[in-house]
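The block that comes next holds subunit A.
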Amino acid sequence: MAKILIVDDAAFMRISIKNMLKNSDHEVVGEAENGKVAIEQYKALSPDIVTMDITMPEMDGLEALKRIIDLNPAAKVIMVSAMGQETMVREAVMSGAKGFIVKPFKEDGILSAIDKLA
Partner candidate 1 sequence: MDELLAKSKQQDEVNKYFIFSVNGIDFSTEIDRVTEIITKPLISPVPNAKNFCKGIINLRGTIIPVIDMREKLQFSSTEYDERTCVIVMTIQEQLIGVIVDEVREVTDIAPEKLFDSPASSMRSGMGKNYTSKIANLEGGRVIQILDIEKVFDVKVQE
Partner candidate 2 sequence: MLDVFIYENQQLLESLENVLLEGEEEKKLTANQINEVFRVMHTIKGAASMMGFDKMALLSHAIEDLFAQIREFGAPDGDWPEIFDMVFRAVTFFNGELEKLLDKKDADGDPAGMIDQFHQQLAKVKADTEKSEGKASGEAAAPKEPEPSAAILAAEPGSDAPYYKIKLRFTPESKMENIRAMGVIQSLTKLCDRIASVPAELSGEDSAQTIVDQGLVIYVQSKENPDLLKKVVDETLFLQTYSLLSVAGDDEEIPEEIRLVTEALAPEAQHTPQETQSVAAVSEVQVSSDAAAQKTTTAASAAKQNFISVNVNKLDDLLNLVGEIVTAQSMVTNSATIVGIQNDAFDVAAQQLRSLINDLQEIVMSIRMLPVSTVFHKMRRLVRDMGKKVNKDVDFVMIGEETEVDKNVIDHLSDPLMHIIRNSMDHGVEDKETRLKNGKSPRGKITLSAQTTGNDVVVTVSDDGKGLDRKAILRKAYEKGLINKPENEITDKEVYALIFLPGFSTKEEVSEFSGRGVGMDVVRKNIAQIGGSLSVESTPGQGTSHIIRIPLTLTIVDGMRFNVGNINFIIPTISVRSAVKPNLEDIFTDSDQNEMIMYQGNCYSLLRLSDYFNIDNGVKELQDGMIMLVTAGGKDFCIFFDNLDGEYQVVVKTLPKYLEQCTSNLEGISGCSILGDGTINLILEVGRLIEQ
């Protein structure tokens, strides 16, 4: 149902999430490996939902989140974080992220989050 943009600097994570969504009826329409590319992709693809890693080179997820919300205040962004990133997650939530998921997670976790927003 929903068009998803996956943002993470690790190919492993991008493929993991893509795999987890394989059997759902959501469609991964694009991937980005840093915040800068994420914004370009967001503009180009207009995805329904974005999964956004926090730590990335060039531009991190927090900055990219803010700019995407600037572009579209209704944008639905799910932050993907690790334990120990409480401060950044908090700022993300305060800046308009619809929620977050903490690594490690399994298929049902990411699916429940996306299903809810879709």
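Definition applied: a contact is a pair of C-beta atoms (placed from the backbone, for glycine too) under 8 Å apart; a residue touches a chain by one contact, two chains touch by 3 or more; residues count from 1.
Per the selection procedure, all candidates are chains of the complex that A comes from, given by their letters.
Quick caveat, the model's predicted, so the values are computed rather than measured.
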Expected hit for subunit A (complex, candidates 1 or 2) is 2
In their shared complex, candidate 2 is touched by residues of subunit A numbered 9-13, 15-16, 19-20, 30-33, 37, 40-41, 44-45, 55, 57, 78, 81-84, 86-87, 89-90, 93-94, 97-109, 112-113, 116-117
